[in-house]
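The following block contains the structure, expressed as structure tokens.
The complex appears here without one of its protein chains, the remainder shown in place.
Chains here go by letter, A, B and C, matching the order in which they are written, and residues are numbered from 1 within each.
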Amino acid sequence: MPDRVADDSARTDERCLDVAELAHVEILSPRPEESVRFFEQMLGMQLVEQSGQSAYLRTYEDWYHSSLIITESPVSGMGHVSMRTRSAPALERRVAAIEASGFGRGWVDDSVGHGRAYRFDSPDGHRFELFWEVDYYTAPPDQRTELLNRPQRRPAHGMPVRRLDHVNLLAAEPEPTHDFFVEELGFLSVERMIDEQDATFAEFFTVNSMPHNIGMFRDPTGARGRLHHICFFYGVPQHLYDLVELLNDAGHEVERAPGKHGVAQGMFLYVFEPGGNRVELWGDVGFLVLDPDWKTIIWRLGEGVGGVWIGAPTPDGFIKRGTPPVEGDGTPASPRG
Amino acid sequence: MPDRVADDSARTDERCLDVAELAHVEILSPRPEESVRFFEQMLGMQLVEQSGQSAYLRTYEDWYHSSLIITESPVSGMGHVSMRTRSAPALERRVAAIEASGFGRGWVDDSVGHGRAYRFDSPDGHRFELFWEVDYYTAPPDQRTELLNRPQRRPAHGMPVRRLDHVNLLAAEPEPTHDFFVEELGFLSVERMIDEQDATFAEFFTVNSMPHNIGMFRDPTGARGRLHHICFFYGVPQHLYDLVELLNDAGHEVERAPGKHGVAQGMFLYVFEPGGNRVELWGDVGFLVLDPDWKTIIWRLGEGVGGVWIGAPTPDGFIKRGTPPVEGDGTPASPRG
Amino acid sequence: MPDRVADDSARTDERCLDVAELAHVEILSPRPEESVRFFEQMLGMQLVEQSGQSAYLRTYEDWYHSSLIITESPVSGMGHVSMRTRSAPALERRVAAIEASGFGRGWVDDSVGHGRAYRFDSPDGHRFELFWEVDYYTAPPDQRTELLNRPQRRPAHGMPVRRLDHVNLLAAEPEPTHDFFVEELGFLSVERMIDEQDATFAEFFTVNSMPHNIGMFRDPTGARGRLHHICFFYGVPQHLYDLVELLNDAGHEVERAPGKHGVAQGMFLYVFEPGGNRVELWGDVGFLVLDPDWKTIIWRLGEGVGGVWIGAPTPDGFIKRGTPPVEGDGTPASPRG
Partner (left out) sequence: MPDRVADDSARTDERCLDVAELAHVEILSPRPEESVRFFEQMLGMQLVEQSGQSAYLRTYEDWYHSSLIITESPVSGMGHVSMRTRSAPALERRVAAIEASGFGRGWVDDSVGHGRAYRFDSPDGHRFELFWEVDYYTAPPDQRTELLNRPQRRPAHGMPVRRLDHVNLLAAEPEPTHDFFVEELGFLSVERMIDEQDATFAEFFTVNSMPHNIGMFRDPTGARGRLHHICFFYGVPQHLYDLVELLNDAGHEVERAPGKHGVAQGMFLYVFEPGGNRVELWGDVGFLVLDPDWKTIIWRLGEGVGGVWIGAPTPDGFIKRGTPPVEGDGTPASPRG
């Protein structure tokens, strides 16, 4: 029999590890067909199911049913962020904690691609869910690969992304959401950018070894619960360049050409999908968070290289523009692409 | 107050997460000065301390005092593998379990670069240690970087590796060591290669999100407790090519040119350091183990692409040759480099 | 008025520059539909025309009508190599020289994609043609790019090759063909590999700054006029790895995984297209031949790193197997892919 933890009192100085990973994200699009086509033709993703107003897509290295849901909606934005717990009991524990916090919204039993999920809102209003039971993806015979640790073949169209990497939120007030993430969900604050008043400008959280799974910027417009971007992973810097060639020719709005953040040491590229949501692509995994005693790294805004280590300065309006668009956030009236 | 685990009984279906990461490895070299020069000049590592018969070196992205110890010895081989626990209580818990297993050897109090460590042997005889307290590296002023999440500047000599990645052992009998790793240390068996009799040919374990931290091959010579290789990480495939150019010109023995394993989807390169130990370099992080319910992937030897997905077939003698050399393992009498 | 050459006698120590470039190549395939699909789906090429038994394909950076012709034939092999002269008078001059050599075969007036062409055979029997007038490719509106120096968009399917790079011949007797290439066509012998008897084993010729446009191996089977391989250019090493993933999953026969030749310092990958012809892909331009007084580099077989600088040793049978297959050249009876 495997050795188990015998005495929980021994764990009181340890971070809760009940939430294991980011599983998928739902975005809202007023142009859902164009959005689906973008993720298929540019990012090489695969449409696995359409149900109701939603399309379910996957990347070729994600193991579950889908990693992205695109739901038709009058305005762009985020539907929900979905995370998987470490176990069934871990799900129960987190649900108990969330319910006690007053932010719980209840169970959803009819999700596509996974079992019952508990939904809740961040203090700033971002919809989340946690689940344990999941449907693994099974590739049809012509999409299987001899690579047993890859759920399907690498697609031969577009520049195929490998996996969902992270989601970045905009929050009117980051502090309560920070507290909720850390105390109720066990997130680790890996890096934080602070302004001259020591207030949080940006913060990056992880639940595993990735440099972050969830990021959060303070929303300069004061709007609550918005989405800044979702991010997919290439891991190979060259693929960012290959993708930009496709994006340029197809007329999509590349907001920031390939560069490298100080934060996470992540190589980035930003583009808006046709529905108006910002998509980041990562060309370098950056560092891994392996130190179990990691102390949050504090970047002081205006002094450091956190935003950009390699590349042009962060463009004006980068932080402000989010989805759904709000008055004065800089979203153009008629977006490209 | 952070939310903590309230009832340990809830955890009985969960893997023990007490061991957090591979921290450093000690190798033995009959040509220690040449070995140190190799890691400095080829792999861009930095000598941080010399003490007794040992030299302590580090990579530029590892946070602790050192990631590699080279100890003078009449024969090559592995000194010990050192892993860090998730917390001080986690160390106590693992020590208790190891002592109960009968494989413990006791505490060491005078380690360089970290606090007291508990030493033990794998059932096959590989020396390990666990520790919690550690000395973080502090770069001298001329080696500091504005990149606050990197402990020192990227070196400007050789092709600098970023971090220690994993250690791969040779075991006369993998099964008892598998049991020990899984039951006493909480390792997850990520991938396993089996022969026609379903016996383990190779197995790869992780304690975090990396595809493996510890690997193990069945030693065809029947010798116990040997080292197959240590591995450092680049993350950028191009760097493997850059490194081979340096290695070729310097006359080192490149055993396997850059290719890609099926296992881990890791891009590899193998070279022997002057002391005779095999060193692997990784140019692609491969996949991450994010699924908390990961089922061991089984590769059947001779059928699959586990050994090589891209590249020349595994050369004869690759598995057999290890350190220390034993009769008939194929180690040349007078190695190059 | 531009300054012109005033006195031809001044040029008698200079190499003739009348042949400017490799324009296209015709291969023969017993499985033409599968061959076309391979170049389209794997290498991202585009079918521009079908005429008679031939399909005309192009790469996205080649300026002319087509760079590859696939012609249905009972057996694989090479149809012809087509090169463009520097000018109309240069064409006349070369035709006069070739006719005087006795190897001329006469004019062809009805080529697809270019004007009248003069056909001739190398002394070993490889069919060549020279032409001057050419049809430039004009992309349809939905394939145009804002990049004015690129004739069409980068394709979004397969791993698209950029341009035809070179052709490599097999010759029963390299020496007479060497003489013909140098004396009648003005080729520069950039590199030569010689055996223990100082006989040519391989030779590489250029007419511009590329490391070679035409290569030639001595055919160990003694057959005349065969093809060893055609080569397309990526220029980015990563693309070779991306391509192998597609080739592996599609079941094509990758003969040699990515590596780096000493010759040309070219990063290579070799695969057989379904018709049986070998295709090389280049992931590094290697060196350029810029020195106007370049002296042929001599690689002595068995001593040097000409064949492989980075990578597994050249596999047995690599040189011998060509198209069309001949008795004993190692071509498998039922090829994959």
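Basically, contacts are C-beta pairs under 8 Å (C-beta built on N, C-alpha and C of every residue); 3 or more make two chains touch, one makes a residue touch a chain.
Fair warning: this is a prediction, and the values are worked out from it, not measured in the lab.
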{"item": "Contact residue for the chain not shown (choose from C:M42, C:V263 or C:V326)", "value": "C:V263"}
{"item": "Options B:Q50, B:S101 or B:Q238, residue touching the unrepresented chain", "value": "B:Q238"}
{"item": "Positions on subunit A contacted by the hidden chain, ascending", "value": "237-238, 241, 244-245, 248, 256-260, 267, 305, 309-312"}
{"item": "Missing-partner contacts on subunit B, residue numbers", "value": "41-42, 145-146, 153-154, 156-158, 236, 238-239, 242, 245-246, 248-249"}
{"item": "Footprint left on subunit C by the chain that the document does not show", "value": "1-8, 10-18, 20-21, 61, 63, 84-90, 92-93, 97, 146-150, 182-184, 186, 191, 208-210, 235-237, 262-265, 284-285, 287-288, 290-293, 297-299, 304-306, 309"}
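Assume only the chains that are shown with their structure count from here on.
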{"item": "Distance from subunit C to subunit B - Cα centre to Cα centre, in angstrom", "value": "45"}
{"item": "Chain centre separation in whole Å, for subunit C relative to subunit A (CA means)", "value": "47"}
{"item": "Centroid distance [mean C-alpha coordinates] between subunit B and subunit A, Å", "value": "31"}
{"item": "Interface hub residues of subunit C, defined as touching at least two other chains", "value": "238, 245, 248"}
